[in-house]
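In this view, the complex is presented without one of its protein chains, the others remaining in place.
Coming up: chain A.
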Amino acid sequence: RGSSARSEAKSGRTDLIFLIRFRHCCLLRNQRCLLAYLYDRLLRIRALRWEYGSVLPNAIQFHMSAEEVEWFNRYKKSLATYMRSVGGEEGLDLTQDIKPPKSLYIEVRCLRDYGEFEIDDGTTILLKKNSQHFLPRWKCEQLIRQGVLEHILS
């Protein structure tokens, strides 16, 4: 439909020029809306990497298209490469240390059964629902964000 109007306009029907321009504006607007929607979804998916870690919960993956999953995988690979390249031999995990450290150890409560959890000096702790522990802060950060542990502020 668009190309026939255009070819008619080329052959001299100048009143169709306005129709073509108007239609082009509509198409451009649709393109912009669509890209904005897709881009916004990408930004939210990006935020998931920082919130949940590199393995997304199944419920969330279910809502993502195959191409979005591919974008996510490429993003996390790119991020991992970058994080390995900064901060010494092992790299620096930038998704940790989100808040300024207030203390070395914190009191946490376990919100659901998680199983065994190893801390620095080799000892393991059993994280059972409702158990309370006094653990190194940096070890707990990820689990707190995932909702496994809850920081108890007295």
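The criterion applied here is as follows: contacts are C-beta pairs under 8 Å (C-beta built on N, C-alpha and C of every residue); 3 or more make two chains touch, one makes a residue touch a chain; residues count from 1.
As a convention for this text, contacts and distances are computed from a predicted model.
Engineer: Tell me the UniProt name of the left-out chain, picking from "GABA(C) receptor", "ER membrane protein complex subunit 2", "DNA replication complex GINS protein SLD5" or "Regulator of G-protein signaling 6-like".
Structural biologist: Options "GABA(C) receptor", "ER membrane protein complex subunit 2", "DNA replication complex GINS protein SLD5" or "Regulator of G-protein signaling 6-like" considered; the missing chain's recorded name is "DNA replication complex GINS protein SLD5".
Engineer: Which is it among A:Leu28, A:Ile60 or A:Ile119 that touches the chain not included here?
Structural biologist: A:Leu28
Engineer: Among A:Ala59, A:Leu104 or A:Leu153, which one touches the chain that has been omitted from the display?
Structural biologist: Among A:Ala59, A:Leu104 or A:Leu153, only A:Leu104 touches the chain that is not shown.
Engineer: From the list A:Arg44, A:Arg74 or A:Lys128, which touches the chain that is not on show?
Structural biologist: A:Arg74
Engineer: Going by the touch rule given at the top, which residues of chain A touch the chain that is not shown?
Structural biologist: Interface with the chain not displayed, on the chain A side: 2, 27-28, 31-32, 34-35, 38-39, 42, 46, 65, 67-68, 70-71, 74-75, 78-79, 81-82, 85-89, 92, 94, 96-101, 104, 137-138.
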